[in-house]
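Below is one structure, written out as structure tokens, with a few remarks after it.
Here is chain A:
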Amino acid sequence: MGAKVKLISGRTVAQGQNLDNKLSEEYFKAVALCELSAEDMEKIGASPGDNVKVRTEYGEVVVKAKQSTGYPEGVIFIPMGPWANAVTSGNTKGAGMPQYKGIDAEIEKTDEPVLNIKELMKRYM
Partner candidate 1 sequence: MVEELLIKNGVVYDPINGVKGEKKDICIRNGKIVEEVKNPKVIDAGGRVVMPGGVDIHAHIAGGKVNSGRLFRPEDGRKGLKAKTKLCRPESGYSVPNTFAVGYRYARMGYTFVMEPAMPPLAARHTHEELVDIPILDNAALPLIDNNWMTLEYVKSGDIDLLAAYIAWIIKATKGYGVKVVNPGGTEAWAWAKNCDLNDAVPYFDVTPADIVKGLAEANERFEMPHSIHVHGNMLGHPGNYEVTLKTYDLVKGITPYRDRPVLHSTHTQFFSYGGTTWRDFESKARAIADYVNANEHVSIDLGSVILGDTTTMTADGPMEYSLYQITGRKWTNHDVELETGSGITPFMYSGKVGVHTIQWAIGLELALLTRDPWKIALTSDHPNAGPFIGYPILISMLMSKKRRDESAEEMHSSIFDRTELPSIDREYDFYEIAIITRAMTARTLGLHEHGKGHLGVGADGDVAIYDISPEERDAGKIQKAFLNAKYTIKGGEIVVKDGEVVSTPEGRTFFVTPECDPKLTDEMMTKLKEMFTNYYSVSFANYPVQDAYVPNPYEIRAPWRS
Partner candidate 2 sequence: MVEITDVVCPLCGCVCDDIVVEVEDNRVTKVRGACAVGKSKLMGHGRIKSPAIRVNGALKECSYDEAIKKAAEILAGARRPLLYGWSSTVCEATKLGVCLAEEIGAVIDNTASVCHGPSVLAIQDVGLPSCTLGEVKNRASLIIYWGANPTAAHGNHMKRYSYIAKGYFLPGGKKDKKLVVVDVRETKTAKMADKFIQVEPGKDYLVLSALRAVLYGHEDVVPDNVGGVSKEDILEVANMMKEAPFGIIFFGMGVTQSRGRHNNIINAIQVTRAAHTHTKFNIMPMRGHYNVTGFNQVCTWETGFPFAVDLSRGFAWYNPGETSSTDLLIRRECDAALIIASDPGAHFPGESIKHLSKIPVIQIDPFANPTTEFADVVIPTAVSGVEAEGSVYRMDGIPLRLRKLVDTDYLSDEEVIQAILEEVRAIKSKEGE
């Protein structure tokens, strides 16, 4: 069962600590995830640690679900980085700036694995 959400991305402390360490396990753990409210978790039938697939008009990506407080229902957060950007549009609407926040997305629980950086980058090449 899926849910329609707004996706935002941004910095976290763990993401920042591993800025110079992106090919590591620590970075993968810090960034290949999606924070969302208990309500949205329930809506898609996911438990913490499950994988979720995030799909937008521009692509899809699988990340780990992380239940988190502070999120209103319908708003999910992926730390800035290659996983969030896998589903971000390059359309800048003439302003030079892609829209990294407030992207219309659909999420669903999945059994597909979370790709690592090398696998993720290969998709572009």
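Just so we're on the same page, contacts are C-beta pairs under 8 Å (C-beta built on N, C-alpha and C of every residue); 3 or more make two chains touch, one makes a residue touch a chain; residues count from 1.
Selection rule: all candidates are chains of the complex that A comes from, given by their letters.
Computed from a predicted model, the values in this text were never measured in an experiment.
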Chain touching chain A (counting every copy) in this complex, out of 1 or 2:
2
Residues of chain A touching candidate 2 in the complex
6, 8, 10-13, 15-24, 58-59, 69-72, 75, 77, 80-82, 85-102, 117-118, 120-125
